[in-house]
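Before anything else, here's the structure in question.
Part of the complex only, each chain left as placed.
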Amino acid sequence: MTKPPSNSGDLSRREALTSLAIGGAALITGCASAPEPQSPAPHPAPSPNAMTIPTSLTGRHAVVPLPFAPGSLNGISERMITSHHENNYGGAVKNLNRAEEELSRITAETPPFVVAALRERELTFRNSKALHEAYFANLGGNGRRSGAIEAALGQAYGTTARWEQHIRATAMGLGGGSGWALLVFELDTGALRTVSSQSHTQAAATGFPLLVMDMYEHSYQMDFGAGVARYVDAFFANVQWEEVNRRLERALKMSAIARGSG
Amino acid sequence: MTKPPSNSGDLSRREALTSLAIGGAALITGCASAPEPQSPAPHPAPSPNAMTIPTSLTGRHAVVPLPFAPGSLNGISERMITSHHENNYGGAVKNLNRAEEELSRITAETPPFVVAALRERELTFRNSKALHEAYFANLGGNGRRSGAIEAALGQAYGTTARWEQHIRATAMGLGGGSGWALLVFELDTGALRTVSSQSHTQAAATGFPLLVMDMYEHSYQMDFGAGVARYVDAFFANVQWEEVNRRLERALKMSAIARGSG
């Protein structure tokens, strides 16, 4: 436990005291002889155009509020979307902070398998955070698709109907368990890809998410039971395609840079 | 992409004839009554500044040649790096093409679990392609680190030595099996993250790879047997940090765009 931030919203003092002691620091008992965790070097004063990289493994990630009124979705209840945001997404942020805390304390003596185990949890919670944020951010719309994404889907899949067949089949294939159905923009190729992720850890290594559909059962069980198809309909009825178009616009610029021409 | 291109380098005619028939088209027997696979709409003539999205699922990916002379690495044999490139990476490209072919043929009747299964393979081979290309591209150097990455690692981890502890522990934790040890740049936060991926499908959902270390046993078994630590040493002795710096430079620009300020 490095320095539990006293003003941190998500890490209570009690939790801080009881968290793991990687490398042997005795947190519960407060033994003073535990090795000092590495503290990050102070940030240099930013100069114009200076690159400033945030500290890694701070354990201080915060929940991003829902970007729409929870009761305003069409066919997705306030109760379900609120639970999704507070419990599943909120829990991931909390656990990410805890995992980062543990990882910030590894020493040369920490068994590699422990590092592997913690890193797997870190990736789980980090992707859960990122994908949940993108999911909530592409909801709250009216489901009407237009603009650049319309053209892009047509170019990529021949017809937008063909893409819809792909994304629906992908979503249905994930029903009854965990996962994400995604449309990503491949930064290294400029192509679109419809991705099936079976857990938070699965993702496209060079993909930038354009459309994110949560297929974990907590996304639909409360309102739809096992009715995955009805959830997929409800999801699409609420997609904010303007947000997707903003992501596409950014992805096009980013991809030009990634491929050396931007 | 449904009609296997006769002039395609990586998909032979015989393989094309024997591949699966998703949706019922009989490839082996050439039954003519099989439903026509969806063909992509012709690309519109590109106009200045027009967005052009490549066709998805073409099944026409090509192998990127090794960016260095295979015998020129220091402590990694020509035999091993050549087998890695031709067999493991080359095999992934070939399989990606086959998976895309199958996926290009799904119909409304294709069982969703089949789509899920093919998409899991598609992600496996697509990430394998991307990560192998990034791996080979960050080899062929002299292992001396300098420039912006040096500062970035210090800012992120306190000291570069601390990051080295993390990346090594992460790599060692993956020894004896499959996976990738990565340093990624998170496009949504501008932070660096050291990632443990246990298979081709695991990746950081918003991460852009800066340093890629293949921890699949085919990366080291031929030269080092089970000597994972010696492989990690050899990997670092050959890293081309200039390439890493180029990626960092691009990532900084891309991240500014992703976060709405570029």
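Letters A and B name the chains as they come in the text, with residue numbers starting at 1 for each one.
By definition in this document, a contact is a pair of C-beta atoms (placed from the backbone, for glycine too) under 8 Å apart; a residue touches a chain by one contact, two chains touch by 3 or more.
All values reported here derive from a predicted model rather than from experimental measurement.
A.B. asks: Out of the whole homomeric complex, 2 chains are present here; how many copies are there altogether?
C.D. replies: Oligomeric count for the entire complex in this file: 4 copies.
One rule holds in what follows: only the chains that are shown with their structure count from here on.
A.B. asks: Roughly how far apart in rotation are chain A and chain B when fitted on CA atoms, stated in degrees to the nearest 5?
C.D. replies: 180
A.B. asks: Return the distance between the CA-based centres of chain A and chain B, expressed in whole Å.
C.D. replies: Computed from C-alpha means, the inter-chain centre distance equals 21 Å.
A.B. asks: Enumerate the contact residues on chain B facing chain A in the complex.
C.D. replies: So the residues of chain B touching chain A come out as 38-41, 43-44, 51-57, 103, 106-108, 110, 112-117, 119-120, 122-123, 126-127, 130-131, 133, 148, 151-152, 154-159, 162, 165-166, 169-170, 172-175, 186-198, 201-209, 250, 252-254, 257-258, 260, 262.
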